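The structure under discussion appears below in the form of structure tokens.
Below, a portion of the complex is reproduced, with chain positions unchanged.
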Amino acid sequence: SARSLEDVLKEKGVITEEDYKEIQKSSPIKYKLGEGFNFTSADGKFSTSIGGVYQLRYTLMDLDDANNTAAKQAQDSSKFELRRIKLVANGYAYSPDLTYKMTINFANIAGGTTSNGGLLEETYVNYRLLNEVQFRFGQDKVQFGRQWITSSAAQQFVDASAVTNAFVPGYDTGVMIHGKIAGGLVNYNIAGYGGVGQNTYRSTTDNAFAARLTVNPLGDVKYTESDVEYSKSPLVSVGADFYRNTLSATEVNTTNTATGNNLSFAKSTSWYGLGKGLLPAARAFSAGEALDFNMASVDAAFKWRGFSATGEYFFAEADGQTTSHKLRGQGFYAQAGYFVIPKKVEVAYRYSYIDPNRDAVNDLWVENTGAVSWYVNNQNLKVQADYTNVHKQAAIASTSGKNVTDDQQVRFQVQMLF
Amino acid sequence: SARSLEDVLKEKGVITEEDYKEIQKSSPIKYKLGEGFNFTSADGKFSTSIGGVYQLRYTLMDLDDANNTAAKQAQDSSKFELRRIKLVANGYAYSPDLTYKMTINFANIAGGTTSNGGLLEETYVNYRLLNEVQFRFGQDKVQFGRQWITSSAAQQFVDASAVTNAFVPGYDTGVMIHGKIAGGLVNYNIAGYGGVGQNTYRSTTDNAFAARLTVNPLGDVKYTESDVEYSKSPLVSVGADFYRNTLSATEVNTTNTATGNNLSFAKSTSWYGLGKGLLPAARAFSAGEALDFNMASVDAAFKWRGFSATGEYFFAEADGQTTSHKLRGQGFYAQAGYFVIPKKVEVAYRYSYIDPNRDAVNDLWVENTGAVSWYVNNQNLKVQADYTNVHKQAAIASTSGKNVTDDQQVRFQVQMLF
């Protein structure tokens, strides 16, 4: 490519090698891997990176025919999909302590329908008083569940586990105090949220509360799966979190006919959505009552020399304010991966377990997933394929009937951050 | 931060101090406060600024319980909200006389529902023949109502007054001739619009017409509230405008069951939306008739040494083409603010008055609002809080019943332009 002015001046001896290196750093425009092009103002007070995220996916779903009848056939599918298509801006303004993030996921509109309440994901302002004391205002991931907090672009499998989708609240709008203590040995956050989920705003006075604590005894651990960095020293992180919320009768969507919230754990394929349908009539929630939700999880992650393992356990309970009826669910997953070619090719296995209603029988949902991933350029450019056996007991089987179903799912995905 | 090439060459004496200053101006990339990063082509024919707008808001609404019954309780709310989240591109192309603006408000999709017809706000091309004679084509704010023309990011309170929302048309697509005469002493615009509002297109031959004239005897006055600039000399602006439109039976949405337009003044909480419901049966519009709308307003603004005052009066009338029935509404607001700490901290007060149907009784809507604002960096980074008493007479009370309601509203907002 053409020589730049700095190249020419270095050749002519007008500037030195040291000058040259320093000048490169001062450039108002840079490319940052995983973030996109970065622009910085001459006074250093403003900086922004603008980038894109592509997750282009093919999914083959072979449904189990165990419950087939003449009138009802399981409908397999062969689907090409724009799974996530995002524009991301992040940077700082007025001061390096005042950062912002803006994530727009255009794939949230598909088939003419808007999912997740709208297009916006992380959309917040963060002010750092100290590393230990920071304030965040706006929409963010509710800091509940390690895998959920991990970017969808930094997953070990084609997508997060069914357990994570079944138990986390998702995104919400609110205010958070958080910080890193002792350089990241301990991280905490305490937050209040509107409480009805992504791009959806509260029309009652009930708000949600969440808190999370992580301990990283061997040094700060980033929220990414896979040891694509081939960590020379072992890394360990353990975390615990808690979430509580109250949803009114119109918000909780007991009948599944209206959408009163955009909380992940309340969707029809999640813990609450599945579990409430399995309550016997005598112990069901009444249509007009508000529910209190209390949820907690513990998790751990480990990485060393291309090997990585992650596990989480979730506990969740909903309590009817009028009937005092109770729904309790639980779930966990454990996954591990190893780079058979360091930094490039990884194989991974995951076991997922969901019990949407601990007091009901025949309602277990178990997944076994195997994956192979080619990290062409770290997490920024990768090609992944995974295979899942989706085992659902009769009460929640993929086609209604008296038999367990074992569906086979194959996914292939190209991910590019630019 | 690192030294740039210019810094190094100036130190070495290769270039002079004057060269250095000129070079800084020639940079193809700059940051412009309130506009974002700006890029200009080497030939100077193309330039664009790309920026973001965040309005992150918390609203506590305490509804009056005056009309409560056992069956119907006023539902207070505690709401965190992404109020406005915009990407804005503005610049010129092919010539500095051919400018464009593109504003995308991603907050227009929330709770799974699209408001304002779509995501686009200002989306136009402007050609300047002379400062005095300019042409604009595309979607723009209908130039009707001073506060409406003022950017939502340059308001003295957390948001515009209820009066403005109740009487202005909002955005519309059309063509405009406009200009600044004598350096802005007089500004005018004359426009034709589709006539059914933001991101919404006409399916009849009725179009809307609007004209506005402002006089600024002491020099051009920008459309911004608050005297955050601490004007050394007094600034005065007076304006008047007129709008007319005809809406067919399907467009006017007489039954409130279909959405035939996206005009602000026709929404259910606006002048027309409230007023038409208060017409006695004998004088009501018929379901099948078209309505002629004629609306006008006068306004004035004043700024000096941190003090600012603004006021507007609106008059509106709708006439049934078949029945010759008539609906007349009026409204006004007056507001004033003063910087108790110049350029930084302002207190402000506003009185708003809406009479949606001058021929009906008990239908007044009056708001009293007090605000405190901290302008961290002019209008670009500010923190605002305001308190409003929303007084609505029985015919339009916030909960139905025979009593007046006085709702209490507290809002807190962080605004950042980046």
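Details
A and B label the chains in the order they appear, each numbered from 1.
In this text, contacts are C-beta pairs under 8 Å (C-beta built on N, C-alpha and C of every residue); 3 or more make two chains touch, one makes a residue touch a chain.
What you are looking at is a predicted structure, and each value in this text was computed from that prediction instead of being measured.
For this complex of identical protein chains, the structure file gives a whole-complex count of 3 copies, while the figure shows 2.
By definition in this document, only the chains that are shown with their structure count from here on.
Averaged C-alpha coordinates give centres for chain A and chain B that are 37 Å from one another.
Across the complex, chain B is touched by residues 5-6, 9, 14-15, 19, 22-23, 25-26, 28-29, 39, 41-46, 48, 89, 91, 93-94, 98, 100, 102, 104, 114-115, 117-120, 123-125, 137-139, 172-175, 193-194, 199-207, 259, 262 of chain A. Of all residues in chain B, only 1-5, 7-9, 12, 14, 24, 27, 29-31, 36-37, 52, 54, 56, 58, 75-82, 85, 106-107, 109-114, 376-377, 380-381, 414, 416, 418 touch chain A in the complex they form.
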